[in-house]
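First the structure, then my questions, so here it is.
Heads up, one of the protein chains got dropped from this complex, but the rest are sitting where they should.
Chain IDs A, B and C follow the sequence of writing; residue 1 opens each chain.
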Amino acid sequence: MIAKMIFRRLLVSVVILFAASMLVFVATLLLPGDPAQAILGQQATPARLDALREQMSLNDPVWQRYLNWIGGLFVGDLGYSAATGGPVSELLGERIQASLVLMGLASLVSIPVGIIVGTFSALRRGRPLDHVATGFSLVLAALPEFVVGIALITLLSTSVLKIFPSVTMAPPGEAVWAYPIQLVLPTLTLALVVTPYIVRMMRATMLEVLDSGFVEMARLKGVPERDVILKHAVPHALAPVAQVIAIQLAWMAGGVVVIEFLFRYPGIGSALVDAVTNRDVQVVQALSILIAAAYIVVNLLADLVGILTNPKLRTEAVR
Amino acid sequence: MISPEPYDHRLQKAGPAHSRRNVLGGMVLGMGILLSACTTGAASVIPAPAGPPVKGGRLRVGLAGGGSADSLDAHAPVSTTDIARVVNLYEALLYRDENFALKPLLALSATPDDAALVWTVKLRPDVRFHDGRPMTAKDVVATFARITNPKDPKSSAASLSILDAVVPVSDYVVEFRLNTPTATFDDSLGQYALGIVPGDYDPARPVGTGPFKAKSFDPGRRSVFARNDDYWRENEPHLDELDILNFSDDDALINALLSTQVDAIGQIPLALLDVIGADPRIKILNSATGAWMPFTMRVDQKPFDDVRVRRAFRLAVDRPQMIEQVLSGNGTVGNDLYAPFDPGHAKTLPQRRQDIPAAKKLLSEAGYPNGIDIELVTAPIQAGAVEAAQVFAQQAAAAGIRVKLRRVDTTTYFGDDYLSWTFAQDFWYTRNFLPQANSSSLPTSPFNETHLDDPHFAVLVKEAATEIDETRRSALISQAQEILYDSGGYIIWGFPNQADAYQSYVAGLIPNKTGLSLSGYEFRRAWIGVTR
Amino acid sequence: MSIAEAPLETVGKVKRPPRLFARMMRQRQAQLGLALTVLVLAVALLGPLLLPWITGFTSTEFTGRPFKPVGMFGTDNLGRDVLSRFLDGGLRLIVYAALATLLGMAAGVAVGMTAAYSAGRLDGLIMRGNDVLLALPQLVFALLAITVLGPKGWVLVVVIGITHAPRIARVTRSATASVITEDYIRASEMYAVPKWKILVTEVLPNITGPLMVELGLRMTYSIGFVASLSFLGLGMQPPTADWGLMINENRIALVVQPWGVILPVLAIAVLTVGTNLLTDSLARASANLNAGNQP
């Protein structure tokens, strides 16, 4: 029963991923400009252009190119970048790592902070702490990410305090995270953008759980408040919050674009902006499908966690 | 005739490629340091080094651009970082000095015969390659054979189409035999992409005669060069080591300089010149150049097929204001003529000024009494290009020219429609008149963006090209320029300065008119004044 | 079975409940949100009209060299008056955001209601299609679309509208799904009321609460989105005065001449916060919270 459910869910994810890959492929196909021309430059002779087109299989029918591309994805072959001439996988390897580091750090900050603040806010419902927390999260949730970023730069980097660098740089051959101080502002921005959603969701579900019959029952049983919160309330609030966290993680995969652009952070976001302006079709395709896949996988994981942690579904067979 | 920067943007692979941030270690302070430094006053001012150059030290140069396609190939430099590396590893027969004067480099002299069909070049006898072998005529022949190899022509091959054969006369004399009489062939030889390399040259083993030897190279990131102890010039280079670092953009570049992660950076935004220069630790190298950023009107298409419309557009421009707004005052006003450093430059032609009534009148005569609507295609092809388009749009409005800006990205700009936009922009580095005219103003030109086809102009250019006598040649050039002044398709409103910045302990960098950054990348002259 | 034991229920039941907006505007938070929103809207709407009286410059005139402290807030990257550009730069942003939101709402509500009401296979198909669209992040989608079609006004509106639609459809679907199990929908079915009429007259009026909240939320996001695209250089094009574009153009001089960035950033911040406060109040009002819990 539960295996069947998970299988169904997996199947749906695969179908969606395929549909998304088609969408990405078609969209990138429509990008103006000729990739062969882009690689060879303006002075390329027609003969060389033709040879390269042949080599890049640009003369093949569209469906065949799609199949080739999809086939390549499975073996980790993402094609060749028009801008550098090198393999896309090589080009993106470091970028992906850098973005993952940024997103990982932001998650490490925002998830615990979001859960703790949201929980306390719910427990202190209507009190000053709650008002401050909800007020802040309401304001932050409204702000576009670049507004948050620029505000942080002005406050902490350029105009008021001059503590953190506003631009990310790493010496050749060294990774961005070798200079942790550079990561502070991008991480903080990303965390500030993501946290309010977690706070709000945590607060809302906690309020709901705190009003639920079994929490009231726990209190009426004489369970100490700490245990009521930690053993009875929080575990129930976590499942819906996990969904929101998943959505936020997935959002990060695409939403880091603006933040990376702002801080010149060498991740997939800035790579995507570059690739789109450079008509680097293979890179755009690779990144789009990568981000889409991340979104689908994260959502799948959240759903699986939901299925597996639900005792109702887990013990279905027993009944 | 030497063109230091041949069509470089056109060769670039679609735009500025993915480049990594390449800075040496240390904390990035951000631009905030800039303001704090301003307020700390003179206490932290380091006096500029004086006296004779000091030997030793390492210079770290930051440049924006480049990417993983960077190479050390002597004959295929594409990005700014490629050029900076090539200039320091290799040397051509002649070169353009800081005043845009053509000077011998590996040659002692270059002289044409009377018909300007055979050029004889005498080579410097005391030059050795990095691997210790002497540089001889054989190597020159091999070099040009490599460049013009029909199977794999290098970037300068186009300008060498007039070259029939390179013949060694003796160990240190070479003859260049041409198929067309060319009085300015020496200009062609003075390109940095014509560095002389040994016959067995392989870019993977970048051996040249330059002041520095390649030590390590990481494309798109960084290169480390060491001093060439056998360099033929006395007492040069001063530095032990030269690091060239790629940066992806101006912000990172400026931050790296301010946090002393690099010692010098090439090309800073002109609008920030004052602010950066106000930092007592930083010096600015502000060089006037002959580079130009024209608006291009297609003379064979409506509405610009009517010369009155072209004149009206030229009269609508407030050139000094252009320099003020676009270049923050760092530039020279243009007179719709390129090649300002050419000996034949028509200096006597009156400077064109904004004249709105005249422009309106011309438009009215041309059949546009109620003004004219025009689309201007712009793209961030060079710093200031989109800005110039915006300023033009604002200025031209007064003359009843309603400009609709169409901003496209660089890839689209240089895409299929490049050279066929009706009204657009472009950017060219400093060149003398004849190579420039050959590139962009003749029906046979590869980049005739204005679609100019003036028989009289073509005849004058051809005559000048074969005229060995410099005075007569200059006269012919002036005549040709007058045609451009009267009826050409370019609006050349000015020549932007090239601004670089460096730490005040760096010495030996001087302004350079070629348009290349940081003394034309001639780091052989640079030295470090204070030990860090 | 007794219906909810809560004593308050019966007290409020017989009285006519106050309308949604009245309940919303009773909250102090909503009043603050309205004030902020109106403030920015006033700047955006009246700014262009009052420009000649306030600064004496148009938004494209030059008043000095770039990034110089000329005038109240200095000059921008081309030496234009920052205040003039600021006053002239809000309207388009707001109009585009509003149009995109409305488009997204129309499409999303139609799709979501259809999916929920049709149920079964069609529902599954629509929602899986929705998932596919959702899998492409909004910004990636926008990047692709704008590069293909060019940064034109209608492209922005359509792209943002389309990227909102699947999200709105989800909300609409779940709101509809909770309504269509109500017996009054069954009653309409029983009387063979045409399906479209059931959707329009029975379902739609009962999901206006969540839809209004969604509208507010999407409006907030649209403003941020249009501004973000301009900030990335993909939205409004020069020489248009636009807040997002201003930030992009003047960012490089943040240290020297911060006003060119700070003014538009502030305006966008105040506007989005204002709309979000309104939306949140609306959500509270529509969730029919206990009157006692509200300040």
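Definition applied: contacts are C-beta pairs under 8 Å (C-beta built on N, C-alpha and C of every residue); 3 or more make two chains touch, one makes a residue touch a chain.
Assume contacts and distances are computed from a predicted model.
K.L.:
Out of "Peptide ABC transporter ATP-binding protein", "3-isopropylmalate dehydratase large subunit", "Putative Na+/H+ antiporter" or "4Fe-4S dicluster domain-containing protein", flag the one the UniProt entry gives for the chain missing from this complex.
P.N.:
"Peptide ABC transporter ATP-binding protein"
K.L.:
Which shown chains does the hidden chain touch?
P.N.:
Spelled out, the missing chain touches these shown chains: A, C.
K.L.:
Going by the contact rule already stated, which one of A:Leu73, A:Ile163, A:Val223 or A:Val305 would touch the omitted chain in the full complex?
P.N.:
Residue touching the chain left out of view: A:Val223.
K.L.:
Which parts of chain C are in contact with the chain that was left out?
P.N.:
Missing-chain contacts on chain C: residues 1-11, 13-17, 182-184, 186-193, 201-202, 205-206, 290-293.
K.L.:
For chain A, which residues lie in contact with the unshown chain of the complex?
P.N.:
Its contact residues with the unshown chain are 211-214, 216-225, 227, 231-232, 235-236, 311-312, 315, 318-319.
Heads up, the rule we're going with is that only the chains that are shown with their structure count from here on.
K.L.:
Farthest chain from chain C, going by the mean of C-alpha atoms per chain?
P.N.:
Using the mean of the C-alpha atoms as each chain's centre, the farthest one from chain C is B.
K.L.:
Cα centroid separation between chain B and chain C, in whole Å?
P.N.:
48
K.L.:
What is the distance, in whole Å, between the centres of chain A and chain C, each centre taken as the mean of its C-alpha atoms?
P.N.:
The separation of the two C-alpha centroids amounts to 22 Å.
K.L.:
When the C-alpha atoms of chain A and chain B are each averaged to a single point, how far apart are the two points in Å?
P.N.:
43
K.L.:
Can you list the chain B residues in contact with two or more other chains?
P.N.:
Correct list: 31-32, 35, 251, 409.
K.L.:
Do you know which chain A residues sit against two or more other chains?
P.N.:
Within chain A, the residues that touch at least two other chains are 32, 158-159, 166, 277, 279.
K.L.:
Where on chain C is chain A touching in the complex?
P.N.:
Of all residues in chain C, those touching chain A are 29, 128-129, 131-140, 143-145, 147-148, 220, 223-225, 227-228, 231-232, 247, 251, 254-255, 258, 261-262, 265, 268-269, 272-273, 275-277, 280, 293.
K.L.:
Which positions of chain B touch chain C when the two form their complex?
P.N.:
31-32, 34-35, 250-251, 269, 271-272, 275, 321, 324-326, 328-329, 386-387, 389-391, 393-394, 405, 407-409
K.L.:
In their complex, what parts of chain A are in touch with chain B?
P.N.:
32-34, 37-43, 81-86, 91, 94, 157-159, 162, 164-174, 176, 179, 181-182, 264, 266, 271, 274-275, 277-280
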